[in-house]
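A single protein chain has been omitted from the complex, and every remaining protein chain is retained in its original position.
Chain lettering (A, B, C and D) follows the sequence in which the chains are written, and residue indices restart at 1 in each chain.
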Amino acid sequence: MVYFINDIITGALIGLLYALVAMGFVVIYRASKVFNFAQGELVIIGGFIVWFTTMQAGLSLWLSIPLSLVLAGLVGYAIERTFLTKLIGESVFSMVMVTVGLLILLRGLVLLVFGPAVRPFPIIFPLKPLFVGDMLIPMNLLIGGIITIVAAVGLSWFFNRTRSGLRMTAVAEDHVVASSMGISVKGSIAFAWVLGAILSTIGAMIFLSGKSLTFLASDIGFAALPVALFAGLESIGGLILAGVIIGVAQSLTTNYLDPLIGGSLGSVVPYIIMLAILLIRPTGLFGWRTIERV
Amino acid sequence: MTYQTKRGLRGFLAAGAMAVAATMPLKAKAEEIYNLALLSDFSGPYADIMPILAGGREAVFTWWNETRGQDLGVTLNYKNYETRYDAAQVASLWPGIKSELDPIAVVGLGGPDVAALSERLPEDKIPMFMATAAYGFAWQPDAWIFNPRPTYSHESAGFLNWMREQRGGDEPFKVAILASEASPAYVDMAKGLELYAEEHPKEIDLVEVIYTEVQPTDLTGQMRRVVRAGAEALIIQTNTSIVVAAKRGLQANGANIPIMMSSHNGLPASGAALGGLEQLEGDFEAYGMAIAADEDTPARQFYETLVTEYGLEAPWNVVTAMGVSQGLYTVTVIQHAIEANGAEGLTGEKVREALFAQTITTEETHGFLPSLTFTPEAPFPLEGLKVNVGTVKNGKITIEATGVDIPEVKKW
Amino acid sequence: MCLVMTLDAGHASTPLAVRGATLKFGGVTALNDVSISVNDDELLAIIGPNGAGKTSFLNVTAGFYRPQKGHVEISGQNVTGLRVDQIARRGVARTFQGTHLFAGQTVVENIMIGRHMLMKSNVVQAFFQFGPVMREESEHREAAEEIIDFLEIEAIRNRPVGTLGYGLRKRVDLGRALAQEPSILLMDEPMAGMNSEEKEDLARFILDVREARKIPVVLVEHDMGVVMDLADRIVVLDFGRVIAEGTPEEIQKDPAVIKAYLG
Amino acid sequence: MLELNNVEVTYSDVILALKGVSMTVQEGQCVALLGGNGAGKSTTLKAISGTLKSEDGNVSAGSIILDGTPVQNMEASKVVKNGLIHVMEGRRVLRHLTSEQNLIVGGHMVPNAAELKTRLDHVYTLIPRLADLRNRTAGFMSGGEQQLLLIGRAMMAKPKIIAIDEPSLGLAPMMIRDVYDVLKQLKSEGTTFFLVEQNSAAALSIADYAYVMENGRIVMDGPADKLADNEDIKEFYLGVTASGERKSYRDIKHYRRRKRWLG
Partner (left out) sequence: MDPSGIFSTSYRSDRRVVRTRWQALALVVFMALMLAAPYLVSGRIIAILNMMLISAVIAVGLQICTGYAGQINLGQAAFMGVGAYTASILASKTGLTFLLTIPLAGISAALFGFLFGLTAARIKGFYLALTTIAAQFIFHFAVLNLPSSWMGGSNGITVPPAELLGLRFVGETSQFYLNLAVAAIMIAGAFGIVRSRFGRAFVAVRDDDVAAGIMGINVAATKANAFLIGAFYAGVGGALWAYLIRFVGVDQFTLFHSIFFVAMIIVGGMGSIVGALVGVFVIRIIQEIIATVGPNIAESVSFLGGDIVFAGMNVVLGGVIAMFMILEPKGLMHRWNILKSSYRIWPFPY
């Protein structure tokens, strides 16, 4: 029983990590209506930046973490300036398609800049887990979970309550209307990408702390995708619930069902849950209902 | 992986340059020139090890041309082809390779090469020689694609029997395996060992088969199950990232179950990814090929020769060993074919016949590989299989055992 | 039941009837127990202030919204809850407030899309492009050309609709609806955004449609001149309720209407 | 305040939509731009406000001066910062936000909360209906309410000049009056207007000066009262015949000569 509860807790924390990466999707969507397929690549870039500042440049963690976040933000800004600004005014569809191209391009760029080798990732969070009676909770996931919740609450407030947040929401609703109101669509999208890159970097730190860094890390982008859709692409707060549900379901499947069937159902379960929820609620749990008028 | 890429890179380039330089003047002397097609992946998932692997195998060809080839009146030319580790790319390259080179043998790299060429090579009558261990799905009679090593499951079964002997006692050896469905090859590794454990319940007790992602988020819970099941060893033949995540999971549980790794995710690679070899103290790597340890072995000596005389600049590690051993058994087979048929009119078919006709002794491969006796029943030798075991002692890779017998493993 | 339906369909006393429809969304009651029926070959105009529920009425009729209460009958058959396309197949066509044309497509293509549901060919025939498909295409193309001819848009036949002016687009919109060979035509503010010259043109076409096709038309419109001149009967909505009904003359004098709407 | 000199606009680098348009708007004035559909009115407006780009258009010649700053091909959001707000046609409210959130977004450039409150109050005193609807999701408001919301949203930015496109489009007669009442009040408070209208009667009731466009060119201009008396304007835009009688839409002949200004 203790182990069962432990599996649930660990699953929930992993789900929160997915939610953090998914927050990258949602923030970019919420401020620009663009679905960013290259989110996983932003995670690897963030990871490599952290690796570079710590393992290569040899900075202490207190220095390298803020520096990495700043650098990641700059990279996000650069990507937006190079690839997306020019497309403002084109259809959202073409902007989304650009992110598909980005996915291929960023992979190549990382390969070029950082090389293909497997890199050790710095130990950012204590390796020693937290023991609660017989339960043990990985420190990186625990701290990560807290960061996720704080970030979700903060960003939720930002987007729904502050004027800057509403401004971005306006951009997501309609680029042309937003710009006709004096809102800089460019600025909003740039901000979204900066934020998306920073969130991805935090995600990379939690995900990879004490482990190794390769291209495979980008898979987390597609692992986080069901969480984003489950919550609904506009909902930041909903990510927490969605992440926990999907994380727990995945953990229980991996630990109790997979051994029975001798396969890896755990990796497909998030997608199955996502499909099921979308069939019931087509815009996710908390996504905006479509308002159609003729 | 572990080594500095730059060094490996220079090694690769130097070897390439040497190869070009060395083969040019030889062309005049040697009477016959045959071509080898080298399939490589410099831009795909194995781009990190490719320069070193390529350096290893190319240095062997240079060495052979200058020593054996000269005597036999044969020069082996080779050319690298970039496959991006993609079956579609191999398939579109192949007709060009055939018409451009008309190779007598292909030196392959991995799964996509096998997938794309397994049905083409018998038609075109050209054998392909791989460097890695074999897979269950390629275990078919009348092969044209060959592995110097048996399947991954053979290697792990051999290792486990050795572990059980080391431990002593009669009860079965408890083991867990960590696999992934990301690639069918990884699944194959697990399936083979599962069947072996099923067939040998008195020797092996497979307590857990865990499937995870290729870059696992967290394995603490899974490792706790492994610990609770009382596993005495953990088999991870998939990739480095999983080794690292499993190690962290074990550390979190305060457990120290030895991990067995394979060649492509071996001790140096996993150690580097963990941030230091000392973290793998007491863990193992096991495969049917020379262990690249500090000890002075024939293999090590041959490597030194390649470095000093034939321009090899790759470091002494498992990937180099893989490249060198692949090159060595390839040239040995060709040499056998020349000895049997004469230098003239050598074809892929004759090379393949020579493979079956004669054992490739461990002396011929300078101790890189055990003696290999190929039969038409399987793409790898079924008899006299050996596995070598390396471990980390005091932060250094050392050879723990050589020539450990591999038990008979049934086809799955 | 079945017998009754066939009888109804045969005589089709009311081509369209909405009975007791109530529709609420987003905290607003858009329709409150609205009953309106349309007679054969009649031009019924629906007027009322913005938000009175005129467009909601059209949306309920066309199946775009499903009323919480009440039902919609077409030729005596209850069609409440059917999908928009199923209702369209029962002969309801509509034009839009603003335009909902397929902007990248040419005029001919837009009108041919209107004929989609009248065409029968299947995917396999389309794939191989053999006999029946080609014949069907030509037949329907001919019908499309008749509509183009009728609406005097021959010259712009192959122009993408997006490049046309608003007035012409409205005409294409009407053409696309006519291409469905409807048994009833709903028009949502066709005159909005037009100058008087364009209004005259479109009014003429509406009258011609009735003359040529003999189908009832439901017209939601704000332009009183147009409504009073064209309508046979007028229904006035306010706050989701029918507040008046009658001939143009009666409506013009109705004090409730003047208070709520005409001002 | 606003000055257009010989402006040309090209779409997709190919289609010439405006062919040398010049006009001036003085401070405190309301200038109306009239014309048929497709004449280029909206294009002119978009050229001024910088929203052309979303339709692949650009100002290929001439200059647009806003308060001394050239704004041709300037990014839309920067034009707003120079003091011009473009209220687009088609009632493009932010549908998923509430009415008040729409207003707050409109005031996104307001430096402090107190000022924002003042402006909100100003909007609510001028348009009391918005105060009642403040928590209503904008997508569920009626057309007229949405139009009022758009005007309120523009007011939140306190622009020097409001460029408004077809404010009466699709509105009931009383609603048109309400909307124009708000505009008139704003004008009396000193806001400059650039008004693009199809509904010439309404437009000329508020405008000081008007331009008439046809085919991408200005074909007539003059003080509003003078234009209202012009026979051609009467016939084509006000729908009144020479004798002053409006003719019935039923009496329109299908084939008739159209009088056109040389375009």
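Assorted remarks:
Following the convention adopted for this analysis, a contact is a pair of C-beta atoms (placed from the backbone, for glycine too) under 8 Å apart; a residue touches a chain by one contact, two chains touch by 3 or more.
Bear in mind the structure is a predicted one, so any value in this text is a computation, not a measurement.
Only one residue in the set B:E100, B:E198 or B:E383 touches the chain that does not appear here, and it is B:E100.
Taking the complete complex into account, C:M117 is the one of C:M117, C:M224 or C:I243 that touches the chain left out. When you scan A:I8, A:M55, A:L111 or A:I149 for touch with the missing chain, the hit is A:L111. In the full complex, chain A touches the omitted chain through residues 35, 37, 82-83, 86-87, 90, 93-94, 96-98, 100-109, 111-112, 115-116, 222, 225-226, 229, 233, 261-265, 267-268, 271-272, 274-275, 278-279, 282-284, 287, 290, 292, 294. The chain not displayed touches chain C at residues 62, 64, 83-86, 88-89, 93-94, 96, 100-105, 109, 112-117, 119, 121, 123, 125-129, 133-134, 137-138, 141-142, 145, 158, 176, 180.
Listed here are the chain B residues that touch the chain not shown: 5-6, 9-10, 12-13, 16-17, 20, 40, 42-43, 47-48, 50-51, 79-84, 87-89, 91-100, 111-112, 114-116, 118-120, 123, 136-137, 181, 183-185, 187-188, 191.
By our rule, only the chains that are shown with their structure count from here on.
The chains in contact with chain A as well as with chain B do not exist; no chain meets both. The distance from the centre of chain A to the centre of chain D, each centre being the mean of the chain's C-alpha atoms, comes to 43 Å. Taking the mean of the C-alpha atoms as each chain's centre, chain B and chain D sit 75 Å apart. Distance between chain B and chain C, defined via averaged C-alpha coordinates, is recorded as 73 Å. Within chain D, the positions touching two or more other chains are listed as 137, 139-140. Residue positions 26, 97 of chain C each touch two or more of the other chains. Contact residues on chain D toward chain C in their complex (touch as defined above): 15, 35-39, 89-90, 136-137, 139-145, 166, 169-175, 177, 198, 200, 235-239, 246, 248-250, 252, 254, 258. Across the interface of their complex, chain B is touched by residues 3, 6-7, 10, 13-14, 17, 111, 115-120, 123, 127-129, 136, 138, 140-141, 207, 210-212, 214-217, 219-220, 223, 251, 254-255, 258-259, 262-264, 266-267 of chain A. Put simply, chain C touches chain D in their complex at residues 25-28, 47-52, 97-98, 163-168, 189, 192-200, 203-204, 207-208, 222, 224-226, 229-230, 260-263.
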